[in-house]
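What follows is chain A.
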Amino acid sequence: MDLGIQNVSKAFGATAALRDISLAIHAGELIALLGPSGSGKTTLLRLIAGLESPTAGQVFFGDEEASGKPIQQRQVGFVFQHYALFRHMTVLENVSFGLSVRPRESRPPKREIEMRAMDLINMVQLTGLERRYPAQLSGGQRQRVALARAMAIEPKVLLLDEPFGALDAQVRKDLRHWLREIHDRTGHTTVFVTHDQEEALELADRVVVMNEGQIEQVGSPDEVYDHPAAPFVHRFIGEASELPVHLGQGQIWLGGQPTGLASDQIGLALLFFRPHQIELVDDGSPCLVGKIIASRRMAGTRRLDLLVGSGGHHVEVDVPIDHPAGQQDMLTFRPKVWTLFPENEDEAGVRRKEAREARVVYPRNRSAGPLRQYEPSCS
Partner candidate 1 sequence: ADFTLLNVSYDPTRELYKEYNQLFIDSWNAKTGDKVTIRMSHGGSGKQARSVIDGLEADVVTLALEADINAIAEKTGKISAAWRERLPNNSAPYTSTIVFLVRKGNPKGISDWADLVRDGVEVITPNPKTSGGARWNFLAAWAWAQKAYKGDEPSVRQYVSDLFRHVPILDTGARGATTTFVRRAIGDVLLAWENEAFLALDELGEGAFEIVVPSVSIKAEPPVALVDGNVEHKGTTEIATAYLEGLYSEDGQRLAARHYYRPYQPELADPQDMTRFPDLKLVTVDDFGGWKKAQPTFFADGGIFDQIYKPER
Partner candidate 2 sequence: MTATVQSSRWHFREPGVIPGFRLTFGFAVCYLSLVILIPLSGLVWHSSNLGWDAFWALASDPRTIAALKISFGSAVLAALINTVFGLVVAWVLVRYRFPGRRIVDAVVDLPFALPTAVAGIALATLYAPNGMIGAWLADFGFKVAFTPAGIVVALVFIGLPFIVRTVQPVLEEVDREIEEAAATLGASRLDIVRRVLLPGLLPAILTGFAMAMARGIGEYGSVIFIAGNIPYVSEIAPLLIVIRLEEFNYAAATAVGVVMLSISFLMLLIINLIQAWSRGRFGHG
């Protein structure tokens, strides 16, 4: 079942939760809606399910406009973040519910309902627990009941709102694989919401990156990771270090110093790169120089916090675990892969402010405190 969202807006009173969104979802795809809190992911999902109706625009199920279709007839399986299981029903009753409320004429006989529910319970690996009540299950098990329940109605579309948001990191990871498998096996059109980029990248065929009620980018995990279309996407997906630079003379300059990175553009820009996509430079060629202010172990590598340039810009880079940089004071390096987003003089201040506010502010280049007394020395 293809899904079409066409120029959809949704306002709650004065808040615009969605602003003129368009999106085409193909049958059988596994799509992730990724974005920070409040970006409108849930709202979009609920619009598709028919739990909300758009202020403007249309939602298509195949070629059919869905606005007139009551939620009961949309045949969407919706999995709620907190599962919304019926707690006075057993697992079996929960899963059977959708079939047992069908109108008499299309309702399968009791035995068949039970059989189909048992099949689903089997599929989500909960056989043996079908007589339990939700309160007697772990979080991960509940999540799977919720999924089985949604799938029992043979939905054309499966919608999941932060399916693993409430779970332990470890459990979350396991369930991810499992969701992917289920998807591959059943071939539903699946849309899931997450604010965890790792989850989106690992799981989805395509990722829809949302921000403030708008879609910033739609693309495969590789596309959004390797070719972010906007500073927001770069910051939000994967780890990002950014530096305000200016371009000219075929080079990228940071605070008057050449960086050794080539660019044929001119003007102000933001330089983005990922901590692990750098190379260390020790041949004296133009590069970035950072004062090492902290070093910590990250799984297979060592993560360094640097202050770079005369502005003391905070930047993170990864070096091999056994690299002597950990014991040094300064690091000279160059991004191997980087992205430039041009910006003009006026916007510059505003942008950076926004960037900072999008995350929780912690002491970076602000006043006071012993940590911030280092003055970066430049090469």
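Methods note: contacts are C-beta pairs under 8 Å (C-beta built on N, C-alpha and C of every residue); 3 or more make two chains touch, one makes a residue touch a chain; residues count from 1.
With respect to how the candidates were assembled, all candidates are chains of the complex that A comes from, given by their letters.
Here the structure is a predicted model, which is why all the values come from computation and not from measurement.
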Within this complex, chain A touches, out of 1 or 2, candidate 2
In the complex, the residues of chain A that touch candidate 2 are 49-51, 71-78, 80, 82, 84-89, 97-98, 101-102, 133-136, 149-150, 152-153
